[in-house]
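A selection of the complex's chains, in situ.
Every chain is named by a letter (A and B) in the order it is written, and numbering of its residues begins at 1.
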Amino acid sequence: MNKVFMVLVLAGVPLSVIGTLMHWSSIILFIVYCLTIIALASFMGRATESLAIVAGPRIGGLLNATFGNAVELIISIFALKEGLIGVVLASLTGSVLGNLLLVAGLSFFIGGLKYKRQTFNVFDARHNSGLLMFGVIVAFVIPEIFSQTMPESKTLSFSVGISIILIVLYLAALLFKLVTHRGVYQTDDVSEGRHEEEEPEWGKGKAITVLLLATIAVAYVSENLVHTFESVGETFGWSELFIGVVIVAIVGNAAEHASAIIMAYKNKMDIAVEIAIGSTLQVAMFVAPLLVLISLMFPTAMPLVFTLPELITMVTAALLMIIISNDGETNWFEGATLLAAYLIMGIGFYLL
Amino acid sequence: MNKVFMVLVLAGVPLSVIGTLMHWSSIILFIVYCLTIIALASFMGRATESLAIVAGPRIGGLLNATFGNAVELIISIFALKEGLIGVVLASLTGSVLGNLLLVAGLSFFIGGLKYKRQTFNVFDARHNSGLLMFGVIVAFVIPEIFSQTMPESKTLSFSVGISIILIVLYLAALLFKLVTHRGVYQTDDVSEGRHEEEEPEWGKGKAITVLLLATIAVAYVSENLVHTFESVGETFGWSELFIGVVIVAIVGNAAEHASAIIMAYKNKMDIAVEIAIGSTLQVAMFVAPLLVLISLMFPTAMPLVFTLPELITMVTAALLMIIISNDGETNWFEGATLLAAYLIMGIGFYLL
């Protein structure tokens, strides 16, 4: 399997560069870009896993979420620059839905096919539930409702205020997890100890190098991928909303998909959940508000006001994840439930 | 008590047939029908209990939910045939509210008057919570919101897609519960062992015969009952929505009411909860989507789009049950809370 990805990268990256420069047909470029990103993501997954073994599950999960979302952040900044606020909000929605339902759903489902019951730290689950309720529900629903009876300029001020609060609380959450309460809620020392005996595939230096190179390549390919969306959408009859919410999310989160599923398959559910939910929280509490603040420097500022279908899908997805992850246990059926919810939302955005 | 029901059945069934043929006054027929159904339901309850002792709590609960909802399915198909989409959606809403709040509320309340604390399998409770969140909240709220900005034909396609997903996930839930994870979450072997020493009232053969005959009689009486609703509604000043949501639900779920309360009174909360919540899930994830698919064969197709009061009452009822059942424990006050919620919603539909 690793050899297939190696071939795909060695062929895909040069093909992407050549194809882009030579203006090949959009459909062909679209396929080349997607395969290349997925192959690069597998390298990122392996590099992250090596680092995770060295650095422990939490830092490993954080690293992964960061590298996955760096790509999205870069793409979104380019889109904001061109005033495509609707596409940015749609791709943020897609990231939240993709991570919460598709990444977590596939992890729980595929992990659950191998293991009857998989567990993860129940304290982390509850900590994450509180943040999902805050980041996705409180911070996104309130501006939506208030903006209905507010002039536009106040909506923007409100969005800026909420964005600052979100980023401060996100940083406070890191402080809590990594400094003041580091290790306080670790109940599974024994099982963690067992994992840490594993040998990392790559050394620290090699893993970091691979991670950096792959991230740069993913960023380059992703940016070009965005330009193919318009003609691909026309060819397949996909709306811009559907492309933003579904296609960008699947391809853009390929790294998380790959590594979360690998972790679930290896029964390291702590890392799989950290990737899926941690990544969601990073999008909602860091990437989204940061984009609101960055948009102030561009001609069209972006308020934190989603469309109603975007908001309701995110809210119901968050509630579903809160209830399902509440007990710190997963099985294939919980994965199937998350995937079914994703499928319903995907069909909805396709028809919209 | 059993003798009273025996007399009611022996008098009620022939009186129902004679009264129907002789076109008695609607009010009298209404009362005869209701009492007959309640008496028949007590036989169904006893037959189900006998089967439950033979087959164990899970299969017993499933049997019960199935026989309870078969009646509703038949009535709804007749109503769909006549194009009464509003009545069908209202009676589905009423079934969800009736099972979640009235049946469970009475079980918890009456059981709680006898026992200070009653417990049921906490894993089942969490499994059910995930399904309530999916079946009632995700699958019902999303089409409501999306249909606001969709043409009618797409809303129907979306409803059909969601219906298929709901039925597939419902079948997957049965697979999970009865095959792949059968017995995996059983923590209370001891208490179950104690129950299973009980002697069933009737043998397997007699119980099945009684269950079948009673179901047929309930179906016959129920169908005639529906025709009395219009004039009863006029006499008492009840709207069609109130009749659909409250009256059909109470009479149509009499079987569940009776047996869930009997089980709660006997401290078999696993079965009582399985009847109340299992029945809700069957309505939301199997009966409702099946009716959407069946409606495609009739002149007027039924989309899965409820009115806002119907949707919001179902969503808040599901959230209330998720929170209350979360700990696998019940008491009289939790029952009273559910009943109070039912009362508020009943008054609302009465005034609407």
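Observations
Definition applied: a residue touches a chain if its C-beta (ideal position, glycine included) is under 8 Å from a C-beta of that chain, and two chains touch if they have at least 3 such contacts.
Since this is a predicted model, take the numbers as computed values, not measurements.
This homomeric assembly is drawn with 2 chains in place; in total, the structure file defines 3 copies of the chain.
FYI, only the chains that are shown with their structure count from here on.
Chain geometry summary: the mean Cα position of subunit A and that of subunit B are 40 Å apart. Remark: subunit B residues 126-127, 129-131, 133-134, 137-139, 141-143, 145-146, 148-150, 154, 157-158, 161-162, 165, 168-169, 172-173, 176, 180-181, 184, 322, 326 touch subunit A in the complex. Within the complex formed with subunit B, the residues of subunit A that make contact are 116-117, 308-309, 312-313, 316-317, 319-320, 323-324, 326-327, 331-334, 336-337, 340-341, 343-345, 347-348, 351-352.
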